[in-house]
Every structure is written in C-alpha cells, then in structure tokens.
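What follows is a set of notes on a single structure, which appears directly below.
A single protein chain has been omitted; all remaining protein chains appear in their positions.
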Amino acid sequence: MPEAVRDHSHVPGLAHHFDTLDQQTEATTLGMWVFLVTEVLFFGGLFTVYTVYRSWYPGAFAAASHELDITLGTINTAVLITSSLTMALAVHAAQLGERRTLLIFLAATMLLGGVFLGIKGFEYYHKFVEHHVPGSSFQFEQEYFRHAQIFFSLYFMMTGLHALHMVIGFGIMLVMFWWAWKGTITLEYYSPIEISGLYWHFVDIVWIFLFPLLYLIGRHAH
Amino acid sequence: MPPLFPDAASTMATRVDALYFFLLAISAFFGLLIAGLIVYFALKFHRRTAEQIGARIHGAMSLEIGWTVIPLMITMVLFVWGASVYFAMAYPPEETLNIYVVGKQWMWKFQHLDGQREINELHVPVGRAVKLITTSEDVIHDFFVPAFRIKADVIPGRYVTIWFQATKPGRYRLFCAEYCGTKHSGMIGEVVAMEPSEYQTWLGGGAAEGSLASAGAKLFQDLACNTCHRPDAQGRGPVLEGLFGKTVMLQSGETVTADEAYVRESILQPAARVTAGFQPIMPTFQGLVTEEQLLELVEYIKSLQALPQVQTR
Amino acid sequence: MSAHILPKRIYYTIYGILILCTFLTVQIAFFDLGPLNTIAAIGIAILKATLVILYFMHVKYSSRLTAAVVAGSVFWLAILVALTMTDYLTRAWRTFG
Partner (left out) sequence: MASSTLLIPPRHYLNDGYGIKSWLLTRDHKRIALLYLAGVTLFFFVGGAMAVLIRIDLATPPGDLVTDETYNKLFTMHGVMMVFFFLIPAIPAVLGNFLVPIMIGAKDLAFPKLNLFSWYIYIVGGLFTLYALVSGGVDTGWTFYTPFSTVASTTNVIPTALGIFITGFSSILTGLNFIVTIHRMRAPGMTWFRMPLFLWSIYATSLINVLGTPVIAITVLLVAAERIFHFGFFDPRVGGDPVLFQHLFWFYSHPAVYIMVLPAMGVVSELVAAGCRKPVFGYPFVAFASLGIAVLGFLVWGHHMFVAGESVYSALIFSILSFLVAIPSAVKVFNWTATMFKGAVSWETPMLYAYGFIGLFTIGGLTGLFLATVAVDVHVTDTYFVIAHFHYIMVGGTIMGYLGGVHYWWPKISGRLYNEALAKISAGIIFIGFNLTFFPQFVLGYLGMPRRYHAYPPDFQVLNVLSSAGASILGVGYLIPMIYLMWSLRYGRLAGSNPWGAVGLEWTTTSPPPTENFAETPLVTWDAYDCHAPSESHVA
C-alpha cells in the first residue's frame, strides 16, 4: 500500500477516515447501490401486492386501467427517459470537468422532472373529478365496484410513492446544481454527481415498470 | 397436580402426539448431548494457568459433513411424516356431518343443518366426521380445540373448512387462537362430544324452527331470487336445481365447481364469475344479507342438488 | 468507474432504443395477443431497465461487486414475488382448514 497521503487538507472533498480518494469514491458508490437495493425491495412490496390482485381480479384491473389516459402516460414515460439521458450527459460532463455543460444538463434534468410531476398532477386532478379515488366518494361501473377500488388504491400508492421519489430527486438536483455552481464539483471530485445520477436513473427504472403494469394491461379489450 | 398433557379425543390427536413424542425424543437427545459435552469439556479442559492456550485444531471435514448430513436426514423424516399427517388434516372424508360456524367479535355462533342455533357451545356426535364451514363477520379469529389438535384461522370474506372426528364423549374446551381485540380471551366455548344416541335425542329436543334449507327457501322467495332463477330455465338467471357440486362454464371461458365459496361469491359479487350464456345483470347483495342468511341460502341451493339439472337454454 | 468515460454517441443510441421500445410497447398493447400481451409488456420493460442499468448507470464498466449487488436485488425481489405467488396460485386447489 503506497505511503498514504497523511494530511488530507489539500485533497478536496476527501474525508479524514479514508486513505485515498479512489477508496472514498468506491465506498460512496457502493453505498448508493446498496441503498438502491433497499429501494428495489421497498417498491417490490407494492409489485407483490399488484401481482397478487391482478392474478385474482384480471377483469376489474383491465376495466379500471382503461380509465387511465394512455397518451399522458406515454408522454410521461418519454419525458422521464429523456431526463435520464440529460442526467447521463450531466455525469459525462462532470467527468470531463465541463462546468457549463454540467449546469445546462442538470437544469434540463430538473425541468423534465418538473414536466413529469406536472403531468402527473393533472392526471391526479382528473381522477378526483371522475370520483376514482377509493373511499366513500368512489364511483365505478357496478360490475367491478369493489375490486376496482383495489386497483386505484394501488395506482395512487405506486405513482404517489414514485412522485415522492421524484420530488426528492428534484431536491438533490438543486443541491448538485448549487455545488456545481460554486465549484465544489471539480475534475477530481465529482462523485456526488455520479451518485445522484444513479438515484435518478433508478427512479426512471421504477417508472419504466410502472407504466406498462398500470396503463397497458387489457388495453386491447376495448 | 395440574394436567401436564392434554387429552386426545379425536382420530387426528393420536397421530399428532406420536409425531410430538418423536420430536421430543430428538430434542432431548441433542439437547442433553450438547449440554453434556459443554459441561464435560468445561471441567476436563479447565484452564489451569493464566498463560495456558488451547491446542491448534482448525477443524475436521468428516465431522462437518457428519453434522450437516445427519440433521438433514432427520429433518427430512420429520418433513415427510409431518406432511402426511397435515394432508390427512386438510382433506375431510367424503361423508361428513356439516355444521356452519360464524365467528364474531368475541363469540362463536353455530348453525346445525336442522336449524338448531348455538352460541359458544357445539354438540357433536362421537364416531362421525364433522366438517365445520367457518367464516367471520369482522376480524380474523381462530377455531382451536386443543383436545382434537385442530386449529384454523377463521377469515372474514371467505369460507374455511375444518374437520375432525371425536373419539371420546366429553366436554372439550374451545379457544379463539388469533388475537381479535379486547375480549379475545373471552371468546371461548365448549365442544360437547356425545354418544350418537344421546346426540339424536339432543337434536330432537332442540326447538328447531325448521331446517336451515327451509329457512333458505323462505329467504329465496323474500329476496325475489325466484323471479330470475326459475326451475323451468325461462328465467334471466341460471337454473339452480342440481347445480351444486357441478362444474360451471363461465362467460370468460374458465370453468369452476359450484361449491359454497362460489355460491357465496356469486351472491355478494355476481359479476365476478358470470355463467356462460348469461348477462351480468344480477344486483349485488353485499350488505343486504348477513352471514347467517348467506349460509341459509347456500344450504337451500345445496338442497336443490338432488333435483335433475334442467338443461339451461 | 471514474476512469471509464463513455463517448457521447453511446448515450444517444441507448436513448434512441429506449424511446423506440416505449413506442413499441404502447403499440403492442392495442393488439389482443392474450397472455402474450403481459409477457411482451414486461419483457420490453426489462429490456429498457437493463439498458439503463448497463449504460446509463455504468454497471457494464464497473466492478463485479456492483453487478452482484444489482443481481442480488433482482433475486430478492424474485423471492418475495415468487414464494408469495406459490400460495396464491395453488390456493384454489386446496387450502388448509
């Protein structure tokens, strides 16, 4: 092991208990990946509930999923994939130390995230108007009245949790933008951008699975 | 001296006890073996001087394989024996005396086919297989009779069947074994196993207001089910005569056997599984009929089983 | 990891494939292929997710440990869904009690 750099003051962003910057970057990246494992299982619980009830009530789930607006869903998917692209390009810019492009792509990612949440908000408003929110005010065709409530409970729970993760991601992007702006992020020390990139891509992957499961099932029936 | 072992009063109890004693034997053997070795080694190899260290032994593959394979074999024996007894518990014999059980927050309600109703007390004949068809009106309860070694959760929204065959007359305690609220420990009762002759006299003596099926027939008229479900296949609903137990072709192409659960679900959620050739126009009776009334209707439809099944159009 | 910098055009090609897959999965949904619909929808979603993981999240170029962590999360999710479904798929045959 080469004689470690004893005083850590001149190496920007290196915490006292790590020996080298490489060790710290590997540790933080592994830490984020382990955190993403917990997120996979966190959403995994919801996917299990979805799988069980869809296998029990296919008819009700297909009928209820028809009430969702597929065009808005598709647009939202495209918006989120584009934000994943801009995030990847932001990480790319950080790797090359191009501060201006990094700021542009971070802003683009935030903008696209905002668009996604806006569309989602509109869809929620549409559900309130149509009385598709489970509970006393719920209205649905008599045939699937009981089981459709399970679908919409799942819909609100899954997309609600996903939207919450988007909001958290938006907050992280703001902090990253601020750090990139005031120069904490440099050519040597850009792992925070990489870490937030991993988080953002994960939130995109969750939506990649939510979209077909909630919007596309039984679409062909009518 | 307090009892240290429960009585065994059902055919299943002796088989469970045999498995229990086998497990006790294994546990006693390995428990004493480990405890004995620890005490023996602690005494024999007690540290004499402060600087003494142990022998440099790192391990022995043969021992490792031994104490992995042997426990594995023992557990597989346990698994197979346990599974066979479990299968016997899960599958009631063909001919059984059916009794309906409704668990409700903190009481047990029983309904015999001939109309007798009992609360927290169940009279059954000895020597005959009894099948309990149970459901709950509110939360999850659990029908547990220690002397019969039977226990099964009673779940709202679903029929759960339990069966036993009493071997010894007597009064056996009934517990609710799934936590269900304040009076969970008060939700107890007794199962009275009687000689068949005594059971008949008890049956006769009860102030029966007509059999469950007859109550079901009356309800069938009151709720105007007969306007759609007519025996001459001219009604808008499927013919119910001779339906129970048969397989039904559904609109979606699947087939399902018309058992208690299917009848109950078709009353509460008619559109879920519509019979082929019919429209989902039957209104739901969710909240209009109580669990007891549901049981009466199910029993009535079962009683139509004997009639020939008229070909529906 | 930090040393490995991908050329920009890889990102754009992956992005193109992802958008194409999205368009594809929506179109497929409008044809009645029976059970095949679900398999196609989930299959395409898995393909898209794999692309994002490998290229956007650099797992293709990072250590085996990262790949093991990703595989681990998928395996545990499978345990949760599969073992729960062993109950629901066979419950119609016979439940205890």
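Labels for the chains are A, B and C, by order of writing; each one numbers its residues from 1.
Just so it is clear, contacts are C-beta pairs under 8 Å (C-beta built on N, C-alpha and C of every residue); 3 or more make two chains touch, one makes a residue touch a chain.
Just so you know, these numbers come straight off a predicted model, no measurement behind them.
Touch, as defined at the top, links the missing chain to these shown chains in the whole complex: A, B, C.
Contact with the undisplayed chain is limited, among B:H123, B:H184, B:R264 or B:K302, to B:H184.
Here the missing chain is touched by one residue of B:V102, B:L132, B:I155 or B:C225, and it is B:I155. Screening A:L41, A:I119 or A:I172 for touch with the missing chain picks out A:L41.
Mapped onto subunit A, contacts with the missing chain fall at residues 1, 4, 15-19, 23, 26-27, 30-31, 34-35, 37-39, 41-46, 48-49, 52-53, 56-57, 134-136, 146-147, 149-150, 153-154, 156-157, 161. For subunit B, the residues touching the chain absent from view are 2-6, 15-16, 19-20, 23, 26-27, 30-31, 34-35, 37-38, 41-42, 45-48, 50-60, 63-64, 67-68, 71-72, 75-76, 78-79, 81-87, 89-90, 105, 138-140, 142, 144, 146-147, 149-153, 155-158, 160, 173, 175-186, 269.
Mapped onto subunit C, the footprint of the missing chain covers residues 65, 72-73, 76, 79-80, 83-84, 86-88, 90-91, 93-97.
The working rule: only the chains that are shown with their structure count from here on.
Per-chain Cα centroids separate subunit A from subunit B by 45 Å.
Centres computed as Cα averages put subunit B at a distance of 41 Å from subunit C.
Per the touch definition, subunit B reaches subunit A in the complex via residues 252, 269, 271-272, 280, 283-284, 286.
Taken together, the subunit A residues at the contact with subunit C in this complex read 22, 25-26, 29-30, 33-34, 36-37, 40-41, 44-45, 47-48, 51-52, 55-56, 70, 74, 77-78, 81-82, 84-85, 87-89, 92, 95-96, 190-191, 194, 197-198, 201-202, 204-205, 208-209, 211-213, 216-221.
Of all residues in subunit C, only 1-2, 5-6, 8, 11-12, 15, 18-19, 22-23, 25-26, 29-33, 37-38, 41-42, 44-45, 48-49, 52-53, 55-57, 62-63, 65-66, 69-70, 72-74, 76-77, 80-81, 84-85, 88-89 touch subunit A in the complex they form.
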